[in-house]
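Before any comments, here is the structure.
For chain A:
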Amino acid sequence: MTPVLFDAGLCVLILGVALASVIVREAFAAIAFFIVYGLLVAIAWTRLDAVDVALAEVAIGAGLTGALFVGAMSRIAQAAEAQAAPRRHPERLAVVGALLLCGGAGAALIFTVLQLPEVAVSLASLAEANLALTGVTNKVTAVLINFRGYDTLLESVVLLVALIGVWSATPDRFWGGPPGLQLAMTQDSVLGFFGAILPPVGFVVGAYLIWIGSSAPGGAFQGGTVWAAMLLLAVLAGLIDPPLVSKRSLRFGLVLGPALFLAIGIAGIFRGSFLGLDPPIAKTLTLAIEVGLAVSIAATLALLVIGKPRRAA
Partner candidate 1 sequence: MSAFLPILILLTSFTPALIIFFLPEHWRMLRTAINLTGAIAKVSLVIVMLAGVASGETYEFRFELAPGLNILLRADALALLFISLSAALWLLTTIYAIAYLAEGPNQSRFFGFFSLCVAATTGIALAGTLITFFVFYELLTLATWPLVIHRGDSNSFAAGRKYLAYTLCGSASMLIGIVWLESMTGPIEFTVHDRLLELDATTLRVIFVLLIAGLGVKTALVPLHSWLPAAMVAPAPVSALLHAVAVVKAGAFGIVRVIYDVYSVALVQQLGVGLPLAFIASLTIVYGSVLALRQDDIKRRLAFSTVSQVSYIVLGAALPGPFSTIGGLVHLVHQGLMKITLFFCAGALSERLHIYKVQELDGAGQRMPWTMLAFSIAALGMIGIPPVAGFVSKWYLGVGGLQGGQVWVLAVLAASSLLNAAYFLPLIYRAWFKPAGGGDGGLAEWPLGLVLPAILTALAALLAGVFAYAPYSPLSWVTFIVERNYGI
Partner candidate 2 sequence: MTSALLFAFSGVAVIAIGLFGLIGRWRIERRVIAFNLVGSGMFLLFGAVAARRAGVDADPVPQAMIITGIVVAFSATALFVALIERLVAETGRSTLPEDTPDEDA
């Protein structure tokens, strides 16, 4: 079958699953569909030969977001038991209106897309031309850490801010306690088993992704996410207990990546310009930044999924 046909099929699947995740009644079903959607979109990314994006989508878009939703839903479901409001169907009129609105918006967007020039202006060749100066061969990594490293720096701070926000949603009485709930997870359960053997493996995989990121798809975000997943697994399996939010080493770990990145950036001012990595040492610096970021990202992502402290210290 021709690629276009395959793509068409893929698109149909994607749309079907997306629609399902919006309209199904059960929240958990919706989440399940959303995760599947993420996986399918990841395939779509490979078809658009954007493998780095595909990895990020699988790891973060589908994986972590899914985990976040599952955990949240279960807690919300518990807490929201109380709300015994009568189940009413939304007024037909409202639904029709919403449908018309979204349909209109979609149509307008399609129209706009069709107005776009046939061939996009691509920066690929420009990136190619300057790639030698970045010390890496994976263009996406070059953009993330070097060409547009400034975006990445701010983004890593966004992650941190989100975590602070999540923590600050804690009731004051729990402040200082460890994040998440005490999980009654027994060592001998299946999860316990995997939780025991997977993390070491996953750690290696993550490290490999970060290392390879300079030359092949991968990098701080993908690798860091794998590490985060392993941390989560270990916590779920009850192997490790999440550290107290007030733990000094944890605090340093969270800011390590952004701080290192910023430090190298400021040092760059004296060598040429802010966040400029001079070619001779660019590869080393890039790797350093990637490792630092990966550590912080792993910790931050894991804690974001675990959520705010829910018990006193």
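On how the list was made: all candidates are chains of the complex that A comes from, given by their letters.
Everything below uses one rule, namely that a residue touches a chain if its C-beta (ideal position, glycine included) is under 8 Å from a C-beta of that chain, and two chains touch if they have at least 3 such contacts; residues count from 1.
Given the structure is predicted, the values throughout are model-derived calculations rather than measurements.
Participant: Sticking to the defined contact criterion, which numbered candidate from 1 or 2 is in contact with chain A in this complex?
Facilitator: 2
Participant: Please name which positions on chain A make contact with candidate 2 in the complex.
Facilitator: Listed in rising order, the residues of chain A that touch candidate 2 are 3-4, 7-8, 11, 14-15, 18-19, 21-22, 25-27, 30-31, 34, 37-38, 41, 44-45, 47-50, 52-53, 56-57, 60-61, 64-65, 68-69, 72-73, 75-76, 79-80, 82-83, 85-90, 94-95, 98-99, 101-103, 105-106, 109-110, 113, 116, 118-120, 122-125, 127, 139-140, 142-144, 147-148, 151-152, 155, 158-159, 161-163, 165-166, 169, 171, 221, 301, 304-305, 307-308.
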